[in-house]
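Supplied in structure tokens, the structure appears directly below.
Here the complex is missing a single protein chain, while all its other protein chains stay put.
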Amino acid sequence: TAPAAENPAGRGPLVLAAASLQESMNAAADRWAALGHPRPVLSFAASSALARQIEAHAPADLFVSADEDWMDDVARAGLVAPRTRARLVTNALVIVAPAGSTLRLYPAPGFALMQALAGGKLAMGDPAAVPAGRYGKAALERLGVWNQVQGQVARAENVRAALALVAHGAAPLGVVYATDARAEPGVKVVGVFPAGSHAPITYPVARLTSSTHPDAEKFRRFLLSAEGKAIFRRFGFVAH
Amino acid sequence: MLLSAQEWGVVALSAKVSGVAILGVLPLAFALAFALARGRFRGRVLLDALVHLPLVLPPVVIGWMLLVAFAPAGPIGAWLWRLFGVTLLFRWTGAALAAAIMALPLMVRAIRLSLEAVDPRLEQAARTLGAGPWATFWRVTLPLCAPGIVAGAVLGFARSLGEFGATITFVSNIPGETQTLPLAIYAALQVPGSDATVLRLAGVAVLLSVLALVASELLARRQGGKGAHVL
Amino acid sequence: MLLSAQEWGVVALSAKVSGVAILGVLPLAFALAFALARGRFRGRVLLDALVHLPLVLPPVVIGWMLLVAFAPAGPIGAWLWRLFGVTLLFRWTGAALAAAIMALPLMVRAIRLSLEAVDPRLEQAARTLGAGPWATFWRVTLPLCAPGIVAGAVLGFARSLGEFGATITFVSNIPGETQTLPLAIYAALQVPGSDATVLRLAGVAVLLSVLALVASELLARRQGGKGAHVL
Amino acid sequence: MSFDPAPSFDIDVVLARGQLEFPVRVAGGGGITALVGPSGQGKTSTLDAVAGLLRPLSGHIAVGGTVLFDAARGIDLPPERRAAGYVFQDLRLFPHLSVADNLLFGWRQAAPERRTLALDEVAGFLDIAPLLARRPHTLSGGEAQRVAIGRALLSGPRFLLMDEPLTALDPARREGVIALIARIRDAFALPVLLVSHQQDEVARLADAVVEI
Partner (left out) sequence: MSFDPAPSFDIDVVLARGQLEFPVRVAGGGGITALVGPSGQGKTSTLDAVAGLLRPLSGHIAVGGTVLFDAARGIDLPPERRAAGYVFQDLRLFPHLSVADNLLFGWRQAAPERRTLALDEVAGFLDIAPLLARRPHTLSGGEAQRVAIGRALLSGPRFLLMDEPLTALDPARREGVIALIARIRDAFALPVLLVSHQQDEVARLADAVVEI
């Protein structure tokens, strides 16, 4: 028998969320608390780490993943409560350069990414590990430039680290989410990947079978409500 | 250095986790160091390798192993839950366990180095003076390797303060429960433009370790310093 | 244990990065240990704290500091580029630098512990026998603290093998150039269902460290073992 | 001098040190038995064997009628149960303890009824009272030697093993210590095994001389 999550009075549900959702999820939790509920407890880490914790039967209430694969993995283990998985938000993929750049790129089949790099590195999340990297690689492949640039790719631990590489001038260009680019004043968006060049970038949310907190489902619904989605849109996510 | 109330909580938690980790693991570290320094059993190198494991593997892997072992259905976790009704998952005690394991190899090495420098002739002298093996251990061996114990504890404490990968993988990143300084720093690093927060928290971590260092220096000085050579 | 050609490359790179890091940083570690053990200058505790920094701060922060310092526009990076036309960014040399810095505190502590155990009366004896300060250092002090140097090197090598956070932050994860074992393991960990790969790579890392341990034990045995006590 | 009629030291063993193996036979008559012989011949090894620090290959060791070691009967008392008052040739003072704590190391372990001497008394006789608060590494050679003697005497020993205990002492102090040893032997009927290269010392102190 798995130990149940404790629910000391005044403590909200435990939400495991991908680290890239930190600002928006915190804002949502603040709003929820302002509505008179106990503030949810938010734990941010890589989706992979959180999924493994769930699969180890750690007592949590909600899981917000940065990609569908890890949510699938959790679901396969039978740990997602029936009919609670939903698409929370989506994101767009962009090319960034240091803030002072005057470059302008139009990602299209065969576009001049290689020339724009001018021998420098293309920073992105590790395609083998980080969702943003995976999407980025897929998009570049679709546009037929991956083969040219793959030797120039600097694979970062996560998308925020890739962002930092560009912001500090270590790499002239980077492939990141639109939300990241928005948050970092050290970079500017110099190109946007067309939506068709990669699979939809989605952030699924689900309640877990281990959830015992009475507020868990209510908070999940709040996130998916119009008010919740408005909060995410403030941070650059796409939510309908 | 001005910290918010929540940040103070993080600092206090970090100090608690590291302190408990080091004090808790010190006896084990000593026992392992003793076995490695003095023991002549088969499998010594294997034990040595096992002790080094947390250094050699990326912390995330150690955290994952802990997660598997201490999961409610895991080999140790199930047992802990049945017998004591406790779980370390998502608890500060789990963070302390992770910190202790990551600090262990450093502590064992330092203590072992000191143990190997203890002159066995002094232990013989103690025996002839009526001290049995235990009394000799407490009154001669242990005090003679005090420098190694202090060095090991300091090194381990510093390592615990900086522990990140195993902790976040094992007990997640729960404010007030498992969010130690490195996890708070990580959280800040994920938010563009929060360099000031990162630096402030890093400053506190450094300050904590300087305090530990100064305390250890004072301890070492009280212990007698240069007097540790055999006449 | 069957590895793919690419995985063998990762192993070879890891060994190279760790080996170069430890051999390269050993003299610095010794110099720092010497200053901390023998020096009586102002700011000793500060230096001590600085040496411990890579332990106390999360590795990612150290990697980030390296990135800022060694970026083409960074204070050291710009200078390196202008003078020598080299950059450490995204290079295996940068991975070695990160590994060296993370291993430094462990090595300094071990060496310092041994240095503090050297009997100054033996150094005096060497001086009366005509050995100047340098000859005394080479012929007496250094061999007497060989156990600490070996212990420090082993500890540092193990730590280097496991280094992840600073490396990936500083030089990113470039196969064939900076993708060491922990980075490869991390990449595998991020993909659902690749536990077997993780375990295989972790096994290789452990094997590498066991080799280093065995080598160090043999070295220590040749060095004379129990004979290190003053008559 | 008063003699103890029972044989004090009854040693018949084969010892091994390094590659070397050598037989040792000592049959002390009582009182002080001097062990003399060339350097490197095995005097210290013999004392180590009696104290329980070196296990003989074969044979037996008895002191004052008590069997400490007997290979045939499988007897081998651990050092702490032999109650030897051993003054080591290389002194072996505890570097981490003050002189006073060195002196009291054995005394504190000893059963109360064996605490026949007091710290002040011994320190006075050995002229080390002013040194009690010091650490061993600050002592001169002769001072350290006297502390080592005092530590052995204060441990409530059933017999004394003294390995060249007077080498670093000036003539006056040597007289004092010799008188002290003789007094203790007589007062407590302690058998003493004394290694010495000084013929005059041996002649004056020893009740029996054994050549090794």
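First chain written, first letter: the chains are A, B, C and D, and each begins at residue 1.
Basically, a residue touches a chain if its C-beta (ideal position, glycine included) is under 8 Å from a C-beta of that chain, and two chains touch if they have at least 3 such contacts.
None of the values given here were measured: they were computed from a predicted structure.
**Student:** Can you pull out the displayed chains that the omitted chain is in contact with?
**Tutor:** Hidden chain contacts in the full assembly come out as C, D.
**Student:** Could you tell which one of C:A110, C:L144 or C:A188 touches the chain left off the display?
**Tutor:** C:L144
**Student:** Check each of D:G18, D:G65 or D:P112 against the chain that is not shown and name the one that touches it.
**Tutor:** D:G18
**Student:** Footprint of the hidden chain on subunit D, which residues?
**Tutor:** Against the left-out chain, subunit D lists 18, 36-40, 44, 89-90, 134, 138, 140-143, 146, 163-164, 167-174, 197-199.
**Student:** Applying the definition given at the start, please give the residues of subunit C touching the unseen chain.
**Tutor:** So the residues of subunit C touching the missing chain come out as 121-122, 124-132, 135, 139-140, 143-144, 146, 223-224, 226-231.
One rule holds in what follows: only the chains that are shown with their structure count from here on.
**Student:** Rounded to a whole Å, what is the gap between the Cα centroids of subunit A and subunit D?
**Tutor:** Using C-alpha averages as centres, the distance is 79 Å.
**Student:** Taking the mean of the C-alpha atoms as each chain's centre, how many Å separate subunit A from subunit B?
**Tutor:** 34
**Student:** Quick check: how many Å separate the C-alpha centres of subunit C and subunit D?
**Tutor:** About 50 Å, centre to centre.
**Student:** By residue number and range, which residues of subunit C touch two or more other chains?
**Tutor:** If we look for residues of subunit C contacting two or more partner chains, we find 60, 64, 165, 186, 189.
**Student:** Could you tell me which residues belong to subunit D and also touch two or more other chains?
**Tutor:** Those would be 90.
**Student:** What topology does the chain touch graph have (line, ring, star, complete, other)?
**Tutor:** Shape of the chain contacts: other, as it matches none of the listed patterns.
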